[in-house]
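Encoded as structure tokens, the structure appears first; notes follow it.
Every protein chain except one is present and positioned as in the full complex.
Chain naming follows the written order as A and B, and within any one chain the residues start at number 1.
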Amino acid sequence: MLRAIVVALGLVFAATASAQGGKVTVVTSFSKDVTDPIRKAFEKAVPGTTLEVQNRNTNAGVKFLEETKGNNQVDLFWASAPDAFEVLKGKKLLDAYKPKATGIAEKVGSYPVNDKDGFYSGFAASGYGIMWNDRYVKAKKLPTPKEWQDLAQAPYYDHVSISAPSRSGTTHLTIETILQGEGWDKGWRTVKEIAGNLHQVTDRSFGVPEAVNSGQVGYGIVIDFFAFSSQGGGFPVKFVYPSVTTLVPANIGIVANAPNRAGAEAFIEFLLSPAGQETLLEATIRRLPVRPATYDKAPPDYPNPFKDKNLQGLLTFNAELSETRNAAVDVLFDQLITFQLEPLKAATRTLHEVEAALAKKDNAQARALAKEARDLIAAMPITDAQAASPEIRAAFSGGKEKTARQAELEQQWAAFAKDKYTAAKAKADEALKLVR
Amino acid sequence: MSDHAAAHDPSVRFADTSPSRTPRRGGTRVAHSPGQIALALAIALFLIVFLVAPVATVAYVAFTEKGTGAPTLVNFLDFARTDLFVRSFWNSVYVSAMTVVWASVLALPLAYLTTRFEFRGAALVQTLGFLPLIMPPFVGAVAMQLLFGRNGTVNLLLDEWFDFKIGVMEGLNGVIFLQAIHYFPFILINLSAALRNIDRAMEEAAQNLGSHGFRLFRRIALPLAMPGYVAGASLVFVKVFDDVASPLLLNVKEMLAPQAYLRITSIGIDDPMGYVISVVLIAIAVVTMWGSARVLKGKDYATVQRGGGGLARRRLTRGQSALAYAVVLLVLALVLAPHVGLLLLSFATVWSFSPLPDGYTLAHYARVLGDSSTYIKNTLLYAGLAAAIDVAIGGAIAYLVLRTRLPGRQMLDWLAGAALAVPGVVLGIGYLRAFYGVTLPGGVPMATLWIMIVLAIAIRRLPYALRAAYAALQQISVSLEEAAENLGATKSRTVRRVVIPLMTGGLLAGFVTSFATAAVELSAVLMLVQNNSDAPLSYGLYVLMQTPAGRGAGAALGVIAVVIVAICMGLSQLAIDRSQRNRGLDI
Partner (left out) sequence: MSGTMSKAVSIDIRGVNLSYGATRILKGIDLSIRPGEFFAFLGPSGCGKTTLLRLIAGFAQAQTGQVLLDGQDVAGLPPWKRDVGMVFQSYALWPHMTVAKNVAFGLEERRLLRREINAKVAEALELVGLAAYADRRPAQLSGGQQQRVAVARTIAIEPKVLLLDEPLSNLDAKMRVSVRRELRALQQRLGLTTIFVTHDQEEANTICDRIAVMEAGTIRQVGTPMELYERPDNLFVAGFLGSANILDGKAVNGVFEVAGGARLPLPGGVQVPAGARLVFRPQHAALSITGALRGPVVHREFLGATVRYGVRVADSEILVDAPFQSGSDLHAVGDTVGIALPSERALYLAA
């Protein structure tokens, strides 16, 4: 009944829907600045075809494909975060395709450019790093960072911004990179130490460069092209790749049951063609091409992952591992950091004061207390094995089996973090009393 | 917005719609004509298909057990057991209540001075006072950060001159600040309408008995205008409680609506809590509306009391006048700050960690001019159609509730009102779920048609038009309709020839409110836009605001949006004025 009415109503407007023709529909998290030049070049290169761009952030895009899979109208999914593609692949929302283009590197950094099962292909690389507002840093006489660990130092307190990994595919990769690079426990320790200095956790990837560009915060943890395109836009910002980073390809994949499969393939081929790769060098895009030959046409100082020393021998990103604990990492970050930021910052702040006082006058007992406090902060409610365990994965995936509910886990973890941070603050206060 | 027009007015109030409140006791009609029944059924069908069903497809998850899908309430228990949600709930209550307080502080002087006194520029003040409602998403917050943020204009200057900063944009206070500015027009509009209807003799009698100044306001004008105030305040409360955008733009996530939004839109998470929170949000909105209707029951003095004093205004002395203008200018400067910031941003080359932009350029306008014509066309089309649908349905519901005794007519009212509380993202996902599987001949899914965007916006803005329609109909005496029937007009002809013409002003006012706010709607739009050629301005703005180079262009587009909406409002207002004048209502 309902459907019948809806159809009847819809019929009236059916005439307005445009013809399928040579239209290739792509859902992407890339901004207009990126998609427009590429679209224009593509439409010129393949006459008679139009590229229809639907701009959604990575998460909303995945959600959209899920919600509309029964009657899919999208040909391609095009985004940075490889794990979003892993999620889509896992949900059988992608079709395999092996690009015919030649001259594309097998690996960028130490990361394979293409999905081993052929469900998605890399077309550009991006790395993660730290961006800062030069004016802000100069005005407040703050240091310039080199490594992730730098951001955990006292001078950075309340000056750093990050987007929540649950909201931003790129940040998720950043966190996962640190976890893979330093190991679960040490990695979380680093992440939490940096988090103690956060001013804010944004819910959009772009919220971070936006805040750095406006000078609302000094430093942001971002994907490289946000910094490069901000520089391109004239903002007084700088960027550095820490040594524990990874270059990860930005990807494109054909959506299962694509209405215009041929057009989708044509677009992938174009992206990987010399002309397509060259568009990546434009000032508003600034992605790292995966075709090494393209770097010959790059402006000077353009990072070259195939030659630059600091981009060699980087961490090998394990996308499968990332995928198995994807939800757990996101939820842990939210429950331990995003929604416990106040107690975490309070403890961190006191620890910074203790540190400063200890530098002037050492006190073994205070030092021990501070270490205890740091350990309390670093404590994790679950191990990496647990995070990847089927029980915990099922709690987030809505699987058929009856497991703990997500809300229950979240409450447990949040309570755990709050207790630890409060205890850490108490220890730090105690330490501070000793050194004062 | 000229004053008499507003008097008849965009009051977006929760009317107490019990039959005893119809203009004449016992004047409610008893007969149900087939036309009325058909109308009621058609509206019910519309609301079920485009509001209840889509929301139900999403919200039922809240009542199912994980894994098995069996019906359960355990999720609500989880809600109550989770510190984060409880904390978010109280944060939302606090922010909503404080927003009402601050919005009142902003709205009271503006409403009182422009309605009860001879105040030059009252119409302009009322119009400017409406503008904050038309704040394009994203850019508004960016502009506010640049002006009032921790390193915004104000704080950079304060820091330089006096070595201190004010944290108005930090945490919950920031949300309150932003929301109070954004939503205060709802209180301004309702309170002004109520104050305007107070007979001057009511105040003069008090002056005559020795009362003046603030006491006069507190003891006479304010209590008499209380129904309008409560209507506006409860609307602000509900809107703030359900608003996602402003808290998130300030990175405040520990509030209920943002929690719902974040959970619903996060991937890889298949969890009912987002929907549980949505159900809680809807429940709170309905309770608030019901509560305000209870409070107002039998208290609509302002429209009842009329007498010899007329509606003439008092005069201000020279000193009072200077003070009044100072207060009004201060309030306007504050509430229009986002627009000023937006304008600056749209001309700025680079604006980073400095009180003012480094330089100015027209390049952003040049950049968006090409793209924006499609956006503008779509926005006008969507917002216009949505507002027209709202006015038609709102007017019809008001008529059915106030003028008939059809069983279940209250349900229509509550349903339409509940739309206020449905988070845009829930409605958007509901539309995708409910309509994407419905394929039209030619293989096009129903949900991809642009008309779905229109319907979603129309549903979201329906409560505004509905309240305006109530206000308009309540001011029309039943006897006018009885006279028409007495002279041989059928019910439907009476509606067409008497009721609708008399309601025109009020309905147009409802149109303006729905239109203006629909034009900057984003949350539902974001889920439903299928391609750029169907996208409205708000979507174009969202896309631009995701890139560093897009900030200025986004601001330019935002300015264009505000200007266009303002022009449309101005034109509608002219039409309202004319229709009122033709009916001799302005004397």
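By definition in this document, a residue touches a chain if its C-beta (ideal position, glycine included) is under 8 Å from a C-beta of that chain, and two chains touch if they have at least 3 such contacts.
Since the structure is predicted, the reported quantities are computational estimates derived from the model, not experimental observations.
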| item | value |
| --- | --- |
| Chains shown that the absent chain touches, full complex | B |
| Of B:Leu84, B:Leu113, B:Leu146 or B:Leu224, the one touching the omitted chain in the full complex | B:Leu224 |
| Residue of B:Ala53, B:Val93 or B:Ala205 in touch with the missing chain, whole complex considered | B:Ala205 |
| Chain not shown, touching residues in subunit B | 199, 201-202, 204-212, 215, 219-220, 223-224, 226, 299, 301, 304-309, 315 |
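We take it that only the chains that are shown with their structure count from here on.
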| item | value |
| --- | --- |
| Where subunit A and subunit B are represented by their mean Cα positions, the distance between them in whole Å | 35 |
| In the complex with subunit B, residue positions of subunit A that touch it | 2-3, 5-7, 9-14, 16-18, 20, 25, 31-34, 52-60, 62-64, 67-68, 70-71, 73, 84, 87, 133, 135-136, 139, 166-167, 200-204, 206-207, 209-211, 213-216, 226, 229-230, 232-237, 259, 284, 326-327, 330-331, 335, 338-339, 396-403, 405-408, 410-411, 414-415, 418 |
| Parts of subunit B lying in touch with subunit A, wherever the complex brings them together | 45, 48-49, 53, 66-68, 74-75, 78-79, 81-84, 142, 145-146, 149-152, 248, 251, 253-254, 258, 262, 265-271, 273, 349-354, 429, 432-451, 526-527, 529-533, 539, 542-551 |
